[in-house]
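Mind looking over this structure? Questions follow.
Only a single protein chain was left out; the remaining protein chains are all shown in position.
Moving on, here comes chain A:
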């Protein structure tokens, strides 16, 4: 005899919850999954009625489930939010086509307005154009840095009050591990926060409603709800440590499934010794984005692209920032160093 749902004890159990190990029927799983996210949103006071909230939509499973759930909860519980999908188009021929198609379908399915902001619009350069100038070897630096800011720049352009992203419990746990491995104490302290307040003009407050949702459950939910998503693994891996942290986390999870949430619990309870120096968080004097230097990385890279000096911003050229800011000309030697195409 098939097992009965451990919640309603009526219907046949269809799945075993990765998070708790309980066997549930489809409806009880849906309800539990949605309700948990609702309770996270309420407990952490993520939104205020009347806000315009941009949902970062990549077409992947996390953001697809996030968009679906936000729409559903906003209606079920009268959050009073104005929701909108925001997608970033890096301008890489072929790469985004499928995922953008998915996002466009989501827009129709969920009846949510969609705004696609392109690198071209935001920076004046598409990734294809950047690759043409810098070659394939260093384009990762560019797309990583540009992507980090693209949502903020897009959100400001579209005047949204908040951005919510599809980061799930696995992502957060992975980031905790990665920051331990890198010894990045400032990020370690921040990375378990479920929301960030606005830190300067160039940054829109962000939150992670799926922070306590397991990746596996997100896939289960999308599978049983037959949600339409495009599975992209990010083709860029700007950080080798993340790969190690991910594998380690998967192994931990296979030994003890609660490891994911256990690591988040650890992260939430870490406290930094008094007197430990934290990097001073300043803002970019050109675009207002958080930056420890006078110019943020994106602005330096852009300056390099625009001047035909692509190496600027890739190495350590902080000394040149002042010159760039005050629009002083570079010396011949400096130009030469920054120009050579072969990195």
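Simple rule for what comes next: contacts are C-beta pairs under 8 Å (C-beta built on N, C-alpha and C of every residue); 3 or more make two chains touch, one makes a residue touch a chain; residues count from 1.
Criterion: contacts and distances are computed from a predicted model.
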Chain excluded from display, named as in UniProt, from "Cytoplasmic tRNA 2-thiolation protein 2", "Ubiquitin-like modifier-activating enzyme ATG7", "D-2-hydroxyglutarate dehydrogenase" or "Ubiquinone biosynthesis monooxygenase COQ6, mitochondrial": "Cytoplasmic tRNA 2-thiolation protein 2"
Options A:117, A:188 or A:287, residue touching the unrepresented chain: A:188
Where the missing chain touches chain A, by residue: 6-9, 17, 19-20, 22, 24, 28, 31-32, 35-36, 39-40, 42-45, 76-78, 176-177, 179-183, 185, 188, 194, 212, 244, 248, 251-252, 254-256, 258-259, 261-274, 276
